[in-house]
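Take this structure first; my questions come after.
Of the protein chains in this complex, all but one are displayed in their positions.
What follows is subunit A.
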Amino acid sequence: VVRPRRRDLEGRQPCGGRWRGRALTSHHDSQYNRPFLESFEETPMLVAVLTYMGYGILTIFGYLRDFLRHWKIERCHIAREKEEQRDFVPLYQDFENFYTRNLYMRIRDNWNRPICSVPGAKVDLMERTSRDYNWTFEYTGRVVLDVINLGSYNYLGFAENTGPCADSAAEITMKYGVGVASTRQEIGNLDRHEELEKLVAKFLGVESAMVFGMGFATNSMNIPALTGKGCLILSDELNHASLVLGARLSGSTIRVFKHNNMQSLEKLLRDAIVHGQPRTHRPWKKILIVVEGIYSMEGSIVRLPEVIDLKKRYRAYLYLDEAHSIGALGSRGRGVVDYFGLDPCDVDVLMGTFTKSFGAAGGYIAGKWELIEYLRSHSHSAVYATSMSPPVVEQIITSMKCIMGEDGTTIGCDRVRKLAENTVYFRRRLREMGFIIYGNEDSPVVPMMLYMPAKIGAFGREMLKRNIGVVVVGFPATPIIESRARFCISAAHTKEMLDRALSVISEVGDLLQLKYSRRRIQPSLSLPCDDIVFEDIDD
């Protein structure tokens, strides 16, 4: 009898063979104040084979249709180069667009679905149809009302058009207008910005903070201010594009460690310090570990206690991107640091965005006073980019005060708790139904595996038919065979909405045969981890 191979990581007793011999991380059991349950069930072999076959067939048909298009047998919808520029070097390599033309185009209707309401727990979609297999869309003018929204990053439900946040933002809009038309260093440093920065620092429990107008740019425009030539960046392999871009723009050497794999990180750290820079063997000027709080495609939570332990031991610096975790994790909504009950001062650079939990836009960097003062004078964003729009600032101030309970209510606190409950409930139910769910038990980002390319489109469409909006993702956002649907749980979801969504997911799951999991889980069990096989994930 062949036992199914499973790739499971569990923080409570992960030692086994994984930390073989080395006493370096031996105390990490005690670092976790709670069970760290994270699982990535192995792709069933048959499914993997069928998935590859699916891509194979799509590719063959793609070539066939390209051939037909080339000989003008099939009509070509692609926008063409201007006649006068035909003899220029082609703007795109032909293979670059093969995937877009022949695979993405078939299921393009699952993305960029336009909405025409608040992106709250329920959302109104603009109905659109295509008569030419998604090459062009037509808007029918009708609205698909009250679609349950499992796609927006509205973790704490602050995407609202009524209530205190909207009211204060409205007031500021009329007082300040929406633009600033200058940079922070020139004449765009408003009193509201300074107030927000003080509040962010207080919220996170650190000395100082600075805010920026765009979350993506917060990473890509500040990492270059912190590291440069002769510095080393150790980056998780699944880090967001903005972190990768920032690292690249910094001119530092970048080395990638396996996702959330502390052994891999430690090996890189040791090697880096022992061997120094390549060729010159000079010691590195500084080493910056870059991780995210919640990984938005895997639903995993960073092993922060161990990362901090390593960072301290090897005197590296830690850059923690809390884009998805701030507000969404921790009993007080202070993100992954709060979740593990750690000291925020142990993280050198706390970064996060206001797009998600706060229902606004932009990002922040927080940490020691010296760090923020340095960024004030050296951040690309502070010098060259227009500062944050006043109503957006106000939305953040009001929602953050709400989470902190400074508005004199328990609304924020209740929402944080509700999100945690919703998350645990939704994940447990999906597992019980037999879906393969990735990630941490407590992560409100819930990836559900679809695997096959045809099922990406089918799942998205079938769900929308039943009035539920979901996000589906495939290559290149995920590895080629690991296409998935991703649900984002919100505190605004009621039990009824979640139950409705779950029953529809189950129905569509049966229709499309998505219940891949081979784990036997008793619906009554609250911790579905009694039958776990530990396996070396490294070497």
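Here is the rule we use: a contact is a pair of C-beta atoms (placed from the backbone, for glycine too) under 8 Å apart; a residue touches a chain by one contact, two chains touch by 3 or more; residues count from 1.
Throughout what follows, contacts and distances are computed from a predicted model.
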(request) If you had to name the missing chain as UniProt does, which of "Dynein light chain Tctex-type 1", "Serine palmitoyltransferase 1", "Neuronal-specific septin-3" or "AP complex subunit sigma" would it be? (result) "Serine palmitoyltransferase 1"
(request) Determine which one of A:Ala360, A:Leu430, A:Ala454 or A:Leu502 touches the chain that has been left out. (result) A:Ala360
(request) Among A:Val256, A:Ile273, A:Met404 or A:Val424, single out the residue that touches the unshown chain. (result) A:Ile273
(request) Could you tell me which of A:Thr59, A:Asn134 or A:Asn189 touches the chain that is not displayed? (result) A:Asn189
(request) Consider the whole complex, including the chain that is not shown, and state which of A:Ala217, A:Val291, A:Ala366 or A:Val508 touches that chain. (result) A:Ala217
(request) Identify the residue among A:Gly54, A:Gly333, A:Gly352 or A:Pro391 that touches the chain left out of the display. (result) A:Pro391
(message) Give me the subunit A residues in contact with the hidden chain, please.
(response) 79-82, 84-85, 87-93, 100, 104, 111-120, 123, 126, 149, 151-154, 158-161, 165-166, 169-170, 173-191, 194, 213-217, 220-221, 224, 226, 240-242, 245, 248-249, 270, 273-274, 283-288, 314-317, 348-349, 353-356, 358-361, 368, 370-371, 373-378, 380-381, 383-386, 389-392, 395, 469, 471
